[in-house]
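Before I ask anything, let me first share the structure, which is written out below as structure tokens.
Removed from the display is one protein chain of the complex; every other protein chain stays in position.
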Amino acid sequence: MTVMEQRGAYRPSPPPAWQPRMDPAPLLPDAEPHRVLGTEAIAKADPGLLRRLYTELVRGRRYNVQATALTKQGRLAVYPSSTGQEACEVAAALALEERDWLFPSYRDTLAVVARGVDPAEALTLLRGDWHNGYDPYAHRVAPLSTPLATQLPHAVGLAHAARLKGDDVVALAMIGDGGTSEGDFHEALNFAAVWQAPVVFLVQNNGFAISVPLAKQTAAPSLAHKAVGYGMPGRLVDGNDAAAVHEVLSDAVRRAREGGGPTLVEAVTYRIDAHTNADDATRYRGDAEVEAWRAHDPIRLLEQELTERGLLDDAGVEAARQDAEEMAAALRERMNRDPELDPMHLFDHVYAETTAQLREQRALLRAELEAEQDEQEGGRR
Amino acid sequence: MTVMEQRGAYRPSPPPAWQPRMDPAPLLPDAEPHRVLGTEAIAKADPGLLRRLYTELVRGRRYNVQATALTKQGRLAVYPSSTGQEACEVAAALALEERDWLFPSYRDTLAVVARGVDPAEALTLLRGDWHNGYDPYAHRVAPLSTPLATQLPHAVGLAHAARLKGDDVVALAMIGDGGTSEGDFHEALNFAAVWQAPVVFLVQNNGFAISVPLAKQTAAPSLAHKAVGYGMPGRLVDGNDAAAVHEVLSDAVRRAREGGGPTLVEAVTYRIDAHTNADDATRYRGDAEVEAWRAHDPIRLLEQELTERGLLDDAGVEAARQDAEEMAAALRERMNRDPELDPMHLFDHVYAETTAQLREQRALLRAELEAEQDEQEGGRR
Amino acid sequence: MTTVAVKPATMAQALTRAMRDAMAADPTVHVMGEDVGTLGGVFRVTDGLAKEFGEDRCTDTPLAEAGILGTAVGMAMYGLRPVVEMQFDAFAYPAFEQLISHVSRMRNRTRGRMPLPITVRVPYGGGIGGVEHHSDSSEAYYMATPGLHVVTPATVADAYGLLRRSIASDDPVVFLEPKRLYWSKDTWNPEQPTEVEPIGRAVVRRAGRSATLITYGPSVPVCLEAAEAAQAEGWDLEVIDLRSLVPFDDETVCAAVRRTGRAVVVHESTGFGGPGGEIAARITERCFHHLEAPVLRVAGFDLPYPPPMLERHHLPGVDRILDAVARLQWEAEG
Partner (left out) sequence: MTTVAVKPATMAQALTRAMRDAMAADPTVHVMGEDVGTLGGVFRVTDGLAKEFGEDRCTDTPLAEAGILGTAVGMAMYGLRPVVEMQFDAFAYPAFEQLISHVSRMRNRTRGRMPLPITVRVPYGGGIGGVEHHSDSSEAYYMATPGLHVVTPATVADAYGLLRRSIASDDPVVFLEPKRLYWSKDTWNPEQPTEVEPIGRAVVRRAGRSATLITYGPSVPVCLEAAEAAQAEGWDLEVIDLRSLVPFDDETVCAAVRRTGRAVVVHESTGFGGPGGEIAARITERCFHHLEAPVLRVAGFDLPYPPPMLERHHLPGVDRILDAVARLQWEAEG
């Protein structure tokens, strides 16, 4: 039996005998985003996990701050900060098993790092010495995808391939609210549902696509409601509640792993910083909105909860801070070193074997560089 | 106030105060496709309209049969028949006012003709003497679109432009079940909903995209359920019930015209003929299925209803048949004449002004044709 | 496998056989696309594969080209070798972003760690009476995209050999299948398919001393016909079948042009911005002092592909090729 045949077929029956179709009700998201912190659901949460989340959130925030600082020092070409969205970034990484795959969007450096990728290698793209800095196979993390939504079909294909091979691997793909408008989002979700591929789609609805607010991006009741049009469940979650995001993602991952098919998760969050260091957010939003969201800060929410429940004390806060500072210092130190650059590498990975044509061009560049060198050493051209 | 500002914004509010979002319930299609024929709803139907629909269905069927015959005689390069789908084709054309626009897919020659386009000019693309044969502005019918789903954003843009100009024009865009998988479908529906453009999307779910059955195309409860993900209502209708399709489309057109925004309509129907004359449908479906659908034939359904209600007698049936035969005879006669071909026209409409480059190439072709002529007349090259 | 004739075979059959043999030899080879499974493709090129290897190996996908190629990328990331069918040339355009932004660059982006061994089969070209969007020659787009190989067969044997090579390649290959040669026949024996040289080698299809016709895919038979006809005019024309536009075989091409001193590039694709410009320019750069005349081009006119009833005026035919040969400044020779 093929994968295709495993699930019931949706077919228009010859009227007048209309067959009742799948009931859409279970696919629809709840009216309210799921929350755990500050609700009764917290009782079931694993304290170890909560503490782990806390440490990672603090590290994540520190990472965002450090990377932003590095742009000011000219050490990074650009940095799209995920400050305010750390709960989503961290939970996405932590909800996966080692054998699973993460497909980050361009804003998700933090999720990549939380998954175990070297914090400096994760920044190669944004530093600009190469496109992708890490080995995607080392931690099963696809390259950060600059073209929006395009990495979603990759996640579906990979998950499908794993399933065909009999591996119980799940792929988690990340995207922003703006990215959901792209055709690739649609095609990926449809393929995933038709193939019942083990994929989880995480939409971080942070309110904006650069300057464009969600109201200009969609008229849907919520982005999670898009799920029903593909025949997969949609889930809404408070994206600043790390425990809630982790729970919803873990459920979706489990469901996918067990053959239950894909899930679409919308995490409602907010981008506290500008789009990137190059952006001027005051052009399109007011301070009041930002302040309201600062009050709903993911770290503060978790810290409050942990403190109230006696799971975190001053020493714990300090330890997390300390750990984050060490990470930041190491990162700073790494990033302050100039990357090793060899222009000859330009020609190395265009094809499996460098073509005669590229060998010619490599020779040209080598001659130029030698001439440059001679000039610098000798004095005249 | 701009168009953008006219509708309420969907914005994630800063948790913890979650604003209740739009209720999705009114957007969801009914569990059963809407029907009129053979139900109590028929009581409200306009007898004149029903008779008009009948005449058009009979003409439409005859048109399909005639065009298919023309392919066998080599008069058409290809013909994608809409036999079995005439109710959708006809109702789509009749639901529109003169000032409205129709955006047909490649299978919708019939809708184009029912809208008033010359039956022979509508076949130019498929005969092959030019791409599009009719003036799109004469009857406000866009060219038949070969690349699937690509005409949907055009419909949205046109409807939006009309609205910006203050014209109460509605655009109706047609697409197949397979076409809904394309990214352009998604982007068009999203733009339409965000702009609240006066567009109606009609999906003819005829069970197949060439050989691919719906179960391999989508896992959704229905295609109409896709509407909710854009924030527009989805409607399901029995696509072989001409009265029902006309009613649902007319409602959607009225709603759009009144500023209520777009609607997605899924008409459940069946393609009785092969995909085109070049296709072999026995490779992917059985006779039993086809026969079951033949029993639900749109013409028969309407004929039965009209006869039972005393709105149609033998003379009426004969008159419709007669009318259709005349149309077919005239079409045959027109199509049996060779089209006038002038290769020089190749260069006429590439740009508003023919470029120097194309003038050179035109001169080359002219010289070639003259040499050919000389050769034919003179004897040697 | 009943669909492959013993001999003579059509190009379509050779392509089917290539996929079949590749799938049999390597379980990671997966065929996917619109209608490729149950139907066997609208040109029947994948006929029988779903039956023999199951629908998970030869899959009818949803109707969405970006989705097809995009999921193929993911499958390749996980170690599969997807062979993707685009139903017609113009219907590959929705997949353009995936092709340009990911397929062609993933190896480079990841410093060789994540190669994408994907074959994208694209039936291309005209001459089959197809309505709009069914006869495009889109090779210029692919040629201008580093990271892709661009391969196109002109014979039955090459169809088999080059497709096997393409599927086996660790780089992405855009495999352009000349639609109007699908039903061309040859006495190629599918039971003993000849090995072909690696991708990137042109072949001299006809030796000649007067001038060199440089061509590929659907125009190869036309050029051979022109070469035959040219004998009557006293010209002994050489015909080179490029077989691969990327990599480009400068060696074979330049050796020929240096011998004959005259060259015409022939292709269906529009002339302006088409492959011929690149080919003529590189020949001229490399063989300038051997040229008795500029390298000329015979190509489709610079217009959208015409409707079927007019396509014969657009396509490079024997007369137009011979007219170009006549313009190669023979008087200069003495």
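All chains are identified by letter, namely A, B and C, in their written order; residue positions are counted from 1 within each chain.
Definition applied: contacts are C-beta pairs under 8 Å (C-beta built on N, C-alpha and C of every residue); 3 or more make two chains touch, one makes a residue touch a chain.
As the structure is a prediction and not an experimental result, all values here were calculated from the model.
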item	value
Residue of A:36, A:125 or A:272 touching the missing chain in the full complex	A:125
Residue, one of B:38, B:116 or B:157, that touches the chain absent here	B:157
Residue of C:30, C:105 or C:320 touching the missing chain in the full complex	C:105
Which residue of C:41, C:67, C:94 or C:308 touches the chain not shown here	C:94
Positions on chain B where the hidden chain makes contact	2-5, 130-132, 135-137, 142-143, 147, 150, 152-162, 164-165, 171, 183-184, 186-188, 190-191, 194, 345, 348-352, 355-357
Those residues of chain C which, in the complete complex, touch the missing chain	66, 90, 93-94, 96-97, 100-101, 104-105, 108-109, 132-133, 140-141, 143-147, 246, 248, 269-270, 272-282, 284-285, 288, 291, 293-297, 302-304
Residues belonging to chain A that touch the chain removed from view	77-78, 125-131, 146-148, 178-179, 181-184, 209-212, 216-218, 278-279, 283-284, 339, 341, 343, 345-347, 350, 357-358, 361, 365, 368-369, 371-372
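By definition in this document, only the chains that are shown with their structure count from here on.
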item	value
Rounded Å distance between chain B and chain C, as computed from the means of their C-alpha atoms	35
Of all residues in chain C, the ones touching two or more other chains	61-62, 64, 66-67, 94
In chain A, residues with contacts to at least two other chains	4, 183-184, 186-187, 190, 194
